[in-house]
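Only a single protein chain was left out; the remaining protein chains are all shown in position.
A and B label the chains in the order they appear, each numbered from 1.
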């Protein structure tokens, strides 16, 4: 088995860059995950995983992460990304992500709705939701990013 | 090295949801992989990997999986997804996936053709093909999903 993550940290930021990939890179850096090897996962919080405010992993590490992002090359556009983690009483949680042309509040409301739906559909009581979001007004090329890093 | 998977399980399902991400989540649940952290891989069956009908991994586990999926927000559309695993005599296998607007049978035929081509191109005799497919008629937002989970 690949080892199951034991901790999670919510991160989010927006940034500009000269290209889409650089804007994404800058947003990752601003969010505190720019010097890691992100492995995108879809997207369950392991049972017992504990929230830790500050991610502490060495540069270059392979980091499982559920994330939403949105990049735009249209100056003036507002982009946002959000991620929400739904927590159950004593079982796994569900992570939902989103990125799009909207405000931070709209992005966060969207992921909260998705988490509520995920719990309703599973028939599990939703005990709490942890969420984070970021927005960014594009100057030339901009990116908003929000993620739930899963670590050990 | 990351550990090389030793088992594989074919899964597929279609589902509705209020958003694309929820429809995808519901399809994963219906397919039996909804409470796991999917890591998408591209897409070789390790030598000696054994097919197991029922996936048995704890919720929240990191699960390598090759998959195809297709989501549509057009009511009435038929969506389908399929995955096929081509098996060789005594070496690795090749996994091919597909998702699109078509029937289950068309999706399965497509992945079978892709596996045949993959073996022809490698010059390896194709001994057997294992395939699975799902279709779904979209009501509002629908998703078809098919995957080959690789586990231990």
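The working rule: a residue touches a chain if its C-beta (ideal position, glycine included) is under 8 Å from a C-beta of that chain, and two chains touch if they have at least 3 such contacts.
Predicted, not measured: the structure shown is a model, and the values here were computed from it.
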Sites on chain B contacted by the missing partner chain, in the whole complex: 1-5, 39-47, 49, 64, 66, 91-92, 94, 96-98, 110, 113-114, 117-118, 121-122, 150
Chain not shown, touching residues in chain A: 2-3, 17-19, 21-22, 24-26, 28-29, 34-40, 57-62, 64, 151-152
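Here, only the chains that are shown with their structure count from here on.
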Rotational angle, Cα trace of chain A fitted to chain B, multiple of 5°: 120
Whole-Å gap separating chain A and chain B, where each centre is the average of the chain's CA atoms: 25
